[in-house]
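Before I ask anything, here is the structure I am working with.
For this view, one protein chain was removed and the others were kept in their places.
Showing subunit A:
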Amino acid sequence: MTVTQDKYILKVDGLGVTYGNVVAVKNVGFGVLQGEIFGLLGPNGAGKTSTLSAIESLIKFKTGTIEVDGYDVQQKPLHARASMGVQLQSTSFQSELNVIQILQLFSGIYGVPMTKDKINQVLDEIGLADAGKKKFGQLSGGQQQRVSLVIATIHNPKLVLLDEPTTGLDPQSRRQLWERIEAIRDKGHSVLLTTHSMEEAEAVCDRIAIIDHGTVVAVDTPEALINRHKDDPEVIAVSRRGKVTLEDVFIALTGKTVRA
């Protein structure tokens, strides 16, 4: 873990999100430190997406506060959004635009216009030097993720939000993306990622929060969580092949029932 100083880039406190009469998130609180990769884990419908949407100020929330680099997302949404880069779960860009045009669009709206030379240099760095004139939809899943990640970090944000970034990627692309995420962290940025892959959480996250039924049930490093729960009877009961993993702890804390 390379937390450079004890400074929270993201602070979520007492968050409550409701949709009509349905309570999606209740009293959720956690913080992401500068220079750490923080994982938000939870079963389907646990409240991860609602929490992320509240941080992105895409939805209004009823209770609590969220600050990104000191900016309240409800009071100063544009400042908060300018302080973060986001990679959505299903990223889509205008299908008529090519990769260069998409990069020009997002560099412009983040206030960091890029010349064609700079764009070509960026594309070269992610191994897509020849793909500039291609439409986004013509790229492979791994290539699309690389472009999306470049766009999420194009303005050098303090916080990068990645919503299930490795879904649908082959092992090679996934490993490569992990390295890119770690490189983002190593440059001093903070990363908040959601994932269903416990392997991914163990491999790249410095700390994780497990969320279930709209509340945070555990926050710690993956190792600390495993060590704390490895002797719990519920964990041992769900453990396979004799070695307790993060997935065993996750299943024990959130239950074996399959969620919708």
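What we mean here is this: a contact is a pair of C-beta atoms (placed from the backbone, for glycine too) under 8 Å apart; a residue touches a chain by one contact, two chains touch by 3 or more; residues count from 1.
The criterion applied here is as follows: contacts and distances are computed from a predicted model.
**Student:** Given the choices "TPP-dependent acetoin dehydrogenase complex, E1 protein subunit beta", "ABC transporter permease", "FAD:protein FMN transferase" or "Sarcosine oxidase, delta subunit family", state the protein name listed in UniProt for the chain not shown.
**Tutor:** "ABC transporter permease"
**Student:** Of the residues A:112, A:129 or A:183, which one touches the chain left out of the display?
**Tutor:** A:112
**Student:** Touch as defined at the start, partner being the missing chain; which of A:11, A:79, A:196 or A:213 qualifies?
**Tutor:** The one listed residue touching the chain not shown is A:79.
**Student:** Given the full complex, what residues of subunit A touch the hidden partner chain?
**Tutor:** These residues touch the chain not displayed: 56, 58, 69, 71, 78-79, 81-84, 86, 88, 90-97, 101, 104-106, 108-112, 155-156, 158, 161.
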